[in-house]
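One structure coming up, written as C-alpha cells, with questions to follow.
Incomplete set of chains, arranged as in the complex.
Chains here go by letter, A and B, matching the order in which they are written, and residues are numbered from 1 within each.
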Amino acid sequence: MLHFDSDYMEGAHPLVLEALLADAGHQHVGYGLDEVCDEARERIREACGCPQAEVWFLQGGTQTNRTVIAASLRPYEGIVAAQSAHINVHEAGAIEDSGHKVMPLPQHQGKIDAEELERFLDDFRRDENHDHMVHPGMVYISHPTEFGTLYSADELKRISHVCRDFGIPLYLDGARLGYGVAADGTDVTLKTVAETCDVFYIGGTKVGALFGEAVVIARPGMIPAFFTQMKLNGALLAKGWLLGLQFRTLFTDDLYTHIARHADEQAMRIREGFLTKGYDLPFDSPTNQQFLTVDDDTLARLREHATLSFWERTDDGRTTIRFATSWATKAEDVDALLALI
Amino acid sequence: MLHFDSDYMEGAHPLVLEALLADAGHQHVGYGLDEVCDEARERIREACGCPQAEVWFLQGGTQTNRTVIAASLRPYEGIVAAQSAHINVHEAGAIEDSGHKVMPLPQHQGKIDAEELERFLDDFRRDENHDHMVHPGMVYISHPTEFGTLYSADELKRISHVCRDFGIPLYLDGARLGYGVAADGTDVTLKTVAETCDVFYIGGTKVGALFGEAVVIARPGMIPAFFTQMKLNGALLAKGWLLGLQFRTLFTDDLYTHIARHADEQAMRIREGFLTKGYDLPFDSPTNQQFLTVDDDTLARLREHATLSFWERTDDGRTTIRFATSWATKAEDVDALLALI
C-alpha cells in the first residue's frame, strides 16, 4: 500500500533522530531554558534575518495557534481569517474555547485578499454599531494555505501594509512553511515572512521533526509573559531541549529547506503525471499538497493501492482528492502511484 | 423630532409602572425566590400551555443568550444559527467569550431553513474529520428575526423535528416574541413555541417592561444548576421580584399580546403608507420592524424630522432603513411620519 494521506505519517529526519540519540545521557534544565534551545533560537533568528526576535518552542499546530492567539488578544477582540482557515474549521473550536471569535473573510484558493481585508476593517471602523461587535484584533493567514497555495511577496506586503495601517498584528501559521519557501518559483523567503508578519511559526511536525513548532515573535514584547501563557495553555514542554535539538538540527546547513524541497519535487511529479493524463487541478498548488479531481473509476483504482485524503465531491459527480508528500516520500512510491493512472 | 430608531426608547407600560409603585414599602426575599415571581411563573406556564416548564427571569437579551447557551453546551459544542443572527453579529462575541463557536447557516430574510439545517447536521455527522471540528450542540433561531420576519408554525415544526432527530436542543430568542405572536396572519402562538422549542425566552425589555426577559425551559432539568449558572454569568438580579412584578403584570389579562398588537398595527400603517407611495420593501415583515428602501432625497427629508436606523446601502445607490414601533408608539407620530413622504 502507498501512503499519501498526510505529511506527518513518519517520525523524524535521520539527522534529527541522530541528534536526539547523541544527547542521550546528557542532563539539561527544563522548559526551554537550556543552551541547546538558545543555539536553535540563534540559528532561526539568522535564517529569518531577524536578530531581535523572540523564539519559543511549542509542540503542535493547534496548540500553537491557540496559545499565540489567546495570548495576544483582549477579551473583546477576534481574529480575522479566511473562511477555510484551519483555525476556523479543523481545530475543534480551540480559538473560541479560549474566548475569541474567528471572523471569516472570503477565501481564494485558501488565501485572503488585501483589498477585501482592508474593506472589512474599514467597514468595521465605520459601522456605527461597532461597539456592539467583536473588534478585529489580529489577522491570521497560513502559508502554504490549506489548499497548498502560496502568497507572493507582493501579496504578503499588501496584507501587512493593511494590518499596519489599522494597527492590527499579522500572524502567519507556518505549519508547512518549509514546503512554502522551498517551492519552485516563490519569491517568499523566511526573511519576507519576518518582515511582513508580527508573529509566525515555523512548522517542525510536518517538516522533518518528530514534533514541534517554533514561534517567532518578530516584534519582541508584543505578547506579554509568553512563557507563562504557554504554561497555562499546556504548551510548555518539560524537556524543552528536545525541541531545541530538533530545530538546531533543522536549521543547520539549511536542512529545513533542503528536505522540504524534496517533498515539493515529488509533489510536482505527481502533478505533472496527472496533468499529462488529462486530470483536472482544482487549485494551483506549487507545494507538497496536490489536489486532483478524478472520476469514480480512477478513484476506486487508486484507493485499492494507495491511501489519500478525500476533499470534496464535485457538482459533476467526480471527487477531488488530495495527495500529500513529505520530506520522507520515496521517489519509487510516486512512480508506483503514477503507474496506477 | 419623531423617534423610530428602536423599540426600547421608552420606559414601561403604565400598568407595569403602577405595579412597581404599588409594591413600594413591601419587603421581599431576593433572587427571584419570592411569591411574586412564583405567580408570574405560573401565568407564563399557563400562557405557554406548558405546566411543567421552569421559568427564570433575567435582565437583557445578550445576557440571556449568553447565559442559556453557555449553561447548556459542553466545551466541544457550538451553536448553529443564521449568519445574520444577533448572537453572531451584534453581541460583541458574548458567545465566543463563553467558549463556544457560533456556526453560521445561510439566512433567508433572517430565518434558517429546515432542510439546510438537516443537511448541515448530516454533513457534520458524516464528515470523517468531524472529531477535529466543533460539534453542533444547540440550534438558535429568533422569532421575529432581525429582519422582522416570522416562521410559520409548519416551519418551526420542521426545524424542531430535525433537531429532535439529531438529539440537539432548539433555542428560540424571543426578544420581540410579543410582536411575533401578535402579528396579523401568524399561526405561531406561545404554545407553538413551547411545543417546538426546548428552551426560549419571552422578551420584556422591548415589549412593555422596564427591563427583563423570561426564560422558559420547556424540558425541565435540561440545564443543570441554572440558578448558579445565572449567578456566575452576572445575570441573577438581587431584587428578583422587580422582574416578577413586571411579568405578572404583562401576563395578566393578556396585556403582553395586547400591547404588542398595537405596535404591529402602527408598523402596518407605516408599511402601507410607504407602499402606497411606491417605495420598496426589501423584506416582508409583518411585525414591528419595517424595512424600506428609499432614495437619497427621501432619506434626507426623513432624517430632518425623524430618527431611524440605517440598515444598508443598496447596489443601486439607495438606502435601506428601518423603522421600529413599540407598545408606546403614538398613532399621531405615525401620521406625522407618513406626511413626510
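Just so we're on the same page, a contact is a pair of C-beta atoms (placed from the backbone, for glycine too) under 8 Å apart; a residue touches a chain by one contact, two chains touch by 3 or more.
Everything numeric in this text was worked out from a predicted model, so none of it was measured.
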item	value
Subunit count for the whole complex, all chains sharing one sequence, 2 displayed	4
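Just so it is clear, only the chains that are shown with their structure count from here on.
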item	value
Touching residues on chain B, where the partner in the complex is chain A	75-76, 78, 89-93, 96-102, 128-129, 131-134, 310
